[in-house]
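Removed: one protein chain of the complex. Kept in place: all other protein chains.
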Amino acid sequence: MDLNYSDDERAFRDDIRSFMETKLPKDIAQKVKTKKNLTKEDYERWHAALNEAGYLNAHWPTEFGGKGWNAIQRDIFDVELEAAGGPRIVPFGLNMLAPVLQAFGSKEQQEHYLPRILDGTDWWCQGYSEPGAGSDLASLKTTAVLDETGENYIVNGQKTWTTLGQHADWIFCLVRTSNEGKPQEGISFLLIDMNTPGVEVRPIIMLEGTHEVNEVWFTDVKVPVANRVGEENKGWTIAKYLLVHERSGIACVGDALASLDHLKHIANDQQKDGKSLADDPFFAARMAQIEVDISAMRTTNMRVQQAGMEGKEIGPQVSQLKITGTVIRQTINDLTRRALGPYAMPFVSEALEAGSNAETFGPDYANPLAADYFNHRKTSIYGGSNEIQRNIIAKMTMG
Amino acid sequence: MDLNYSDDERAFRDDIRSFMETKLPKDIAQKVKTKKNLTKEDYERWHAALNEAGYLNAHWPTEFGGKGWNAIQRDIFDVELEAAGGPRIVPFGLNMLAPVLQAFGSKEQQEHYLPRILDGTDWWCQGYSEPGAGSDLASLKTTAVLDETGENYIVNGQKTWTTLGQHADWIFCLVRTSNEGKPQEGISFLLIDMNTPGVEVRPIIMLEGTHEVNEVWFTDVKVPVANRVGEENKGWTIAKYLLVHERSGIACVGDALASLDHLKHIANDQQKDGKSLADDPFFAARMAQIEVDISAMRTTNMRVQQAGMEGKEIGPQVSQLKITGTVIRQTINDLTRRALGPYAMPFVSEALEAGSNAETFGPDYANPLAADYFNHRKTSIYGGSNEIQRNIIAKMTMG
Amino acid sequence: MDFNHTEERQMLSDMAERFVRENLTIEQRHEAAASDDGFSRERYEQMAELGLIGALFPEDAGGFGGSGFDIIVVFEAVGKGLLTEPFLPSLLAGTALARAGRNDDVEAIAAGGLYAFAYGEPASRYTLEHVGTTATKSGDGYTLDGNKAVVLGAATADHLVVSARTSGGTTDADGISLFLVDAKAEGVHIRGYSTVDGYPAAEIALKDVSAELIGDEGKGIETIRAVTATGALAVCAEALGAVEVCIDMTMDYLKTRTQFGRPIGMFQALQHRMVDMMGEREQIRSAVINAAGHLDGEQRDWHVSAAKNLVGRAGRHIAEEAIQMHGGIAMTWEYAVAHYAKRVVMIDHLFGDTDHHLEQIIKLGRAA
Partner (left out) sequence: MDFNHTEERQMLSDMAERFVRENLTIEQRHEAAASDDGFSRERYEQMAELGLIGALFPEDAGGFGGSGFDIIVVFEAVGKGLLTEPFLPSLLAGTALARAGRNDDVEAIAAGGLYAFAYGEPASRYTLEHVGTTATKSGDGYTLDGNKAVVLGAATADHLVVSARTSGGTTDADGISLFLVDAKAEGVHIRGYSTVDGYPAAEIALKDVSAELIGDEGKGIETIRAVTATGALAVCAEALGAVEVCIDMTMDYLKTRTQFGRPIGMFQALQHRMVDMMGEREQIRSAVINAAGHLDGEQRDWHVSAAKNLVGRAGRHIAEEAIQMHGGIAMTWEYAVAHYAKRVVMIDHLFGDTDHHLEQIIKLGRAA
């Protein structure tokens, strides 16, 4: 074991750092740091910059242009990106569909879709959850039935929790193509053009008033059979593959570190009885404890990722990291809200829009932070709730 | 609502207080406060003093000589007893068997056993749990089979976790008299003389080295049918009755308050960097928080008991109080251990015996306290573990 | 000692809860919160007519209640309805005015009049003694200058009770006085907004504002302490009401939502967590009762801080668990539980948070 960076690792970190300094658009970083909403165009500019440097698909297998980074390099990239205020890469096309196409897609599908994902031609969103199928994903009811020609599926049903679906050109969906056998056995994986007649996107407003997720409704939507990935009724295999596939970002270490820095900045600025809140023993203790937890989690994450790349079974540890990571970040969100005192209360949601000149109240950083705390309760629910993760771990470890 | 004591309540408290001052043997109180082991003779002297004042069976129904105290009076008695260093009343005869005899026993059984419980002629212990039947009590295997005369049961099997069984003259047991139907349906409630041939008591040494619980083995033990309480195979009804019966002491409020006082005394005495540990912000915060919890629990306990005496269904609340009470007292035990710093480590178990002049190390109060912390882990396990209590509450509230 | 309500108070409680149950839906609540006023004047007047405001003040001051127990039964109902109507501003201002013997104002409040209590400032956080706003004598009145922060109900108030310093340094306990100010008076600049949980509040700038002293000059801190203790008790009771709804809704959801072929309430891990939430609810209820019972006693500050600390800890835990156990649906605006959870969490930011009150308890313990 060795916790010191090698010269190569130090050089790598410097490269990433200078990339962030020179190529990350300042206005975008500013929005991220002040927690303003990002526009689709912001994401597109950022992805283009990453793509130009070859970082956008760095995590892809090398045969698809990936960089073959090890666990340490992935940690460095994540931490430097978040520290610089870089938006997290929108994962649906790049880190969810792409690996699926690379593992299960036809040559044609790979050659058609992968480049368009990279250059931003296609913005993808995910169609997994349904109102009745959340934790119990396999109970999904959206149907895809072959039409008489046998060349198209006719899709009917409803998906929900579709993040950033309002921006999307395409959606990848799990649909039911058979009711035979176990529910898992009748599911297929389809790629659907959002512009097809019968596709309707309806916004879901989050508890704090923002719009980031959607319902997607399908009414007699015609989807070419050629848009199916993998065999019919074998979609569950793909869903499971994605669940255990490369998850080096699952603990969101970089986000935790950046959020802690922000919290420290606020705690230093906030005054309590004539001294900084950071010098209040109770608050200092809460911050110190979470810093201890993050430090350990960062090492846990690198250990697990390294083991995974060495071919070891890391399923339970990855699920564990999802739990640990969300608990830590939600604790930071909670402390950040508390740090504001009474000024956690005022909330002007228009002010979240970049360029809005709506007046806010209290210190300039205060307005979004209570809403941010509530919004981040989602992290322990989506992507497999922490309860589902515990079930998975229990199943894998306790049989 | 009114949180002020009435004149009567104030007078009642003064009576109890002066009883404790005048009638509680000083040597016994001293042992309790220094956490020395009590002898059987100590308990007998204390019970005799309580009996003389009519407090020993104060909680019995009035028709059996009880005092018909309300929830407030019971709280006062509990708190004053613990504050004075009075040993808790040994419950097996007085608060477990007696209510059973009063509700299910024959006139003869009541007239024979109740006076002997009061005057200390008979020391009772409990025979419920078995090695294979802990949480799942109904799966107990100790058998009682009628002999050819039909006048005696022949009892075979093993009971465990029998507290203070080493002192006992009699044991009340749940035994299996039938294997028909559901396991609950074949259980009977027997009173067994510990001096009967075939009864063997084997000590169980607790994790910290003390002896308070035992295994009780039965080999062809002859028990007169007359010693059965209630009908044959109806013992489960009795066990359940006891579970929901008068439990005003279940939260152990008085014990919590007395333990907190002891903790405060130690925290004031312990020096940390030149000031008292009670002035250390972290430790002060831990103590303040538990004091808040106790204050609320005391009111919860009185609310629930008052509701129960008004005939309201309080089953779930009583189970909840068992959980809350154990969590709070275990937290106090934990803080008390921590307060000692390095001197939590030395442990001279002989010194727990009253009259022992074995040398101890560190402050005079230190020796028993780490062991006490470990010993009290039992409170969330025995008498229906906190998990079982949660199951009970869930069943009663969520169907 | 007795843990049952008197008949009268039970009637007050039943009336308040029935009104909330029968007279507004969550949509109507949101509609009121989203309106310019941030609440429904009509609904508030109806509730005033029912005597729900007057019940907050003692008879000798122009109300017909005013005990801690009167306050908690009203505010528990306010919490169950997530009412944004100005019960809290009225309680604060009215309690201050009652202590100053301003019965006419108290009667006006009991009748539905709109007053606000402006004591906090941009830099005061939770420190009551921190008052930088100045009051200078001018003629037979005073002139106020300074800024007040996060003043509940200020934007719609006709009158403001304002704390200002007649002597001493910014954080001295002595030298703080209370004044009655016409909200429409010259030099009063009010910038209103909604809190993240939907309640109307405002920032106030005061410039050469003429004001009338109420109570003794320089001795205002005692009233501010009494008023904020009363407010803290009220929001603890409000949190109790909101927590009860969180738990009831979660319970219903566990019984009806099925996954993996059975109601999720049959999963033991959720059952046990639900049980812990119910236990915390009972602890909150007891702490609220204790604080109410001691509101006029020597142990007021300890029991109010205890309640606020326990509500801060247990309330947040219940709110977060209610969301977590619901799953995604609870993350949406349209599902009511999210708004109850938000209220419970944000109450920690009113009148001192969990840690602030733990600190108070430690100080009081040292003093004792």
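Labels for the chains are A, B and C, by order of writing; each one numbers its residues from 1.
Basically, a contact is a pair of C-beta atoms (placed from the backbone, for glycine too) under 8 Å apart; a residue touches a chain by one contact, two chains touch by 3 or more.
Just so you know, these numbers come straight off a predicted model, no measurement behind them.
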item	value
Chains shown that the absent chain touches, full complex	A, B, C
Contact with the hidden chain (one of B:54, B:115 or B:209)	B:209
Residue in contact with the excluded chain [from A:155, A:257 or A:302]	A:302
Candidate in contact with the missing chain, chosen from C:127, C:156 or C:271	C:271
Interface with the undisplayed chain - residues on chain C	267-269, 271-272
Hidden partner interface residues of chain B, rising order	129, 134-136, 139, 160-161, 204-209, 270-274, 280, 282-283, 330, 334, 337-338, 340-348, 359, 361-362, 370-371, 373-374, 377-378, 380-382, 385-387, 390
Sites on chain A contacted by the missing partner chain, in the whole complex	1-6, 9, 71-72, 279, 281, 284-285, 288-289, 291-293, 295-300, 302-303, 306-307, 316-317, 320, 323-324, 387, 390-391, 393-394, 397-399
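Just so we're on the same page, only the chains that are shown with their structure count from here on.
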item	value
Chain whose Cα centroid lies at the greatest distance from that of chain C	B
Cα-centroid distance, chain A relative to chain C, in whole angstrom	38
Per-residue overlap in chain B, given as positions that touch at least 2 other chains	281, 285
Set of chain C residues in contact with two or more other chains	358
